[in-house]
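And now, chain A:
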Amino acid sequence: MDLATVIFYVFVLITLGSAAVVVVSRNIVRAAFALLFTLFGVAAMYAFLMADFLAVTQLLVYVGGILVLLIFGVMLTNRQISVDIKTGTVQTWLAALIVAALGGTLAGIVWSTQWNILSQPPAETAGAPKIGEMFLGSYLLPFEIASAVLLVALIGAALIARRERTS
Partner candidate 1 sequence: MQELLKSFLGDNALVYIIMGVPPLIFILLYALVTLYMEMKVSAHIQDRVAYMRTGWHGVLQPFADILKLIQKEDIIPAQADKLLFTLAPYLVFTGTYAGFAAIPFSEGYIGSNINLGVFYIVAASSIVVAGLLMSGWASNNKWSLLGAMRSAAQIVSYEIPSALAILVAVMITGSLNLNDVSKFQEGGLFNWVVFGGPLPLLQKLAIIPFTATAFFILLTAGIAEANRTPFDLPEAESELVQGFNTEYSGMKFAIFYVAEYANMFLVSAVAVCLFLGGWQSPFGSALSGPIWGVFWIVIKGMAFVFFQIWLRWTLPRLRVDQLMYVSWKVMTPMLFVCVFAVGLILVL
Partner candidate 2 sequence: MATALKIYFTDIYRALYTVAVGLKLTFLHLFTPSVTIQYPDVKLKLPERARNRLYVNIDDCIGCDQCSMACPVDCITIQTIKSTPDVDLGTTSGGNKKRLYVSQFDIDIAKCCYCGLCVYPCPTECIVMTDVYEFAEFDRQNLLYNFSSMTPAEITVAKEKAKKAEEEAAAKKAAAAAAPKPPAAPGTPPPAAPTTPGT
């Protein structure tokens, strides 16, 4: 087993281990921080798949944006009310059922898909230029619609935040 494989498995372990912590941990802030490592590990998986743009974007958007917001929210609410928010288990049976169904579906997809396995890693990664061309070329419309939706969301968020102050 060469070093790259070892590193790969280390990242797999980090991803799965921290994902388990996210689910199992009773301390919600710890769960939020564990999510950091899960997202980081997934970014590493992308990097192993030679999808460097995706890996970096994952880091920037999920770790730098969404996770930080999440942690902000959790930290601000966790201690402010005197009771700590704990994650408990309720409706174990129903949850188990859904999890089994979801897991089964995923496993089925993994099994049934014809994976296009390359014998060699691609010589050059497609990377940012190609993605950019696609965004501004063949996928221009979805791209623009997505940005319009985001803009609406931004304005809406600003409006909601402002309304409180005026009333």
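Candidate entries met the following condition: all candidates are chains of the complex that A comes from, given by their letters.
The working rule: a residue touches a chain if its C-beta (ideal position, glycine included) is under 8 Å from a C-beta of that chain, and two chains touch if they have at least 3 such contacts; residues count from 1.
Quick caveat, the model's predicted, so the values are computed rather than measured.
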Looking at this complex, which of 1 or 2 sits next to chain A and touches it?
1
Going by the contact rule set out above, which residues of chain A touch candidate 1 in the complex?
2-4, 6-7, 27, 29-30, 33, 36, 40, 52-53, 56-57, 59-60, 63-65, 67-68, 71-72, 75, 125, 127-129
